[in-house]
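Here's a slice of the assembly, chains where they normally sit.
Chain IDs A and B follow the sequence of writing; residue 1 opens each chain.
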Amino acid sequence: MPVIEAHVLEGYSEEERQRLARALTDAACLVIPAAPDAVTVMIRENPKANYMRGGKTRAPAPARPDPCEQIRAYLAAMEARDMHTARSMLADGFVMNFPAAPGLTALEELIAWAAPRYRFVKKTYDQFEAFQKDRVTVIYAMGTLYGEWPNGAPFEDIRFIDRFEMTDGKITRQDVWNDMAETKAQLT
Amino acid sequence: MPVIEAHVLEGYSEEERQRLARALTDAACLVIPAAPDAVTVMIRENPKANYMRGGKTRAPAPARPDPCEQIRAYLAAMEARDMHTARSMLADGFVMNFPAAPGLTALEELIAWAAPRYRFVKKTYDQFEAFQKDRVTVIYAMGTLYGEWPNGAPFEDIRFIDRFEMTDGKITRQDVWNDMAETKAQLT
């Protein structure tokens, strides 16, 4: 135990059903420390015609894309300075909090903030993590930064963590922490 | 839809069952963007005598304590320099990664690392987040730091985020990011 049955409308891909099964397994294990082999999840698919809520058949809501992949794509667009793509992924009211730069709302502000700090920066990812909190999907990306200081000297292996919130498939918030200032302080 | 049935052994408290129900709701919503009212979770309790795996009855594994509460207690013990309590919550092989201080393994190392950095530091929490990844519980604590610099000057409102990993109820890893260096750099 636990044994979990999840009844869903037919129409989700195998990858989506397995994502669901894994999420439910993790959810169960968050509360019940069962031996892993003792956690059973069964996805039951209902043909659309065999399901009614309130006397009406319902179309299955398309599955959310993998939020980690969405954030990876956003960060890649930012790194490539592809503002058009990046902006298309943002919700109205999007806000960013960077070290010593709270409350940025436009990607251009972020670029202005970054200008005196480094010539360029790129990310190496250690891992992405995503989970749901009521209506909000929270995604963490973490790893290390490499790039060049304004004077052209290279840097690397600077730890960072980004936290994102998404609602209805759009990014509403980004919070960034990293060791850039720490590293720079040690250089001087 | 989805409709989720979770069969568990009898013996979990109402609080534990509701924690489970919420975790399952969130897990479903991570993949399927159903309207909130359309996500149904039903916990089914099985008396111990009515459940067999492999022809044997099983005792219910005690529910995990709320991992956010566990981390809050650990951080409180650290803040109070109650090393005995803090250490009791750590797994063998525990490792900490702080800004410019990777791979610490003993709390004493952390205290030594902190000594030249501030007289004291305390945390104000904005939120805790926890989720499960296979066998590992991941917990995030975030908020702001306040305290005194070595010269006695106060600081406050410095953003931080701590990431913890727990296995079998013990903390195995802590990663810390914050804006202390950034703030200090701006002071000078």
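Before moving on, here are some points about what is shown:
The rule is short, and it goes like this: contacts are C-beta pairs under 8 Å (C-beta built on N, C-alpha and C of every residue); 3 or more make two chains touch, one makes a residue touch a chain.
A quick note: this is a predicted structure, and the numbers were derived from the prediction, not measured.
Counting every copy of the one repeated chain, the full complex in this structure comes to 6, with 2 of them shown.
Everything that follows uses one rule, which is that only the chains that are shown with their structure count from here on.
On superposing C-alpha atoms, the copy chain A sits rotated by 180° relative to chain B, to the nearest 5.
Look at where the CA atoms of chain A average out and do the same for chain B: the two points lie 19 Å apart. Per the touch definition, chain B reaches chain A in the complex via residues 1-9, 12, 16, 19-20, 23-24, 26-34, 36, 38, 46, 51, 53, 58, 60-64, 67, 97, 99-100, 129-135, 137-138, 140, 142, 159-161, 163, 168-169, 175, 177-186.
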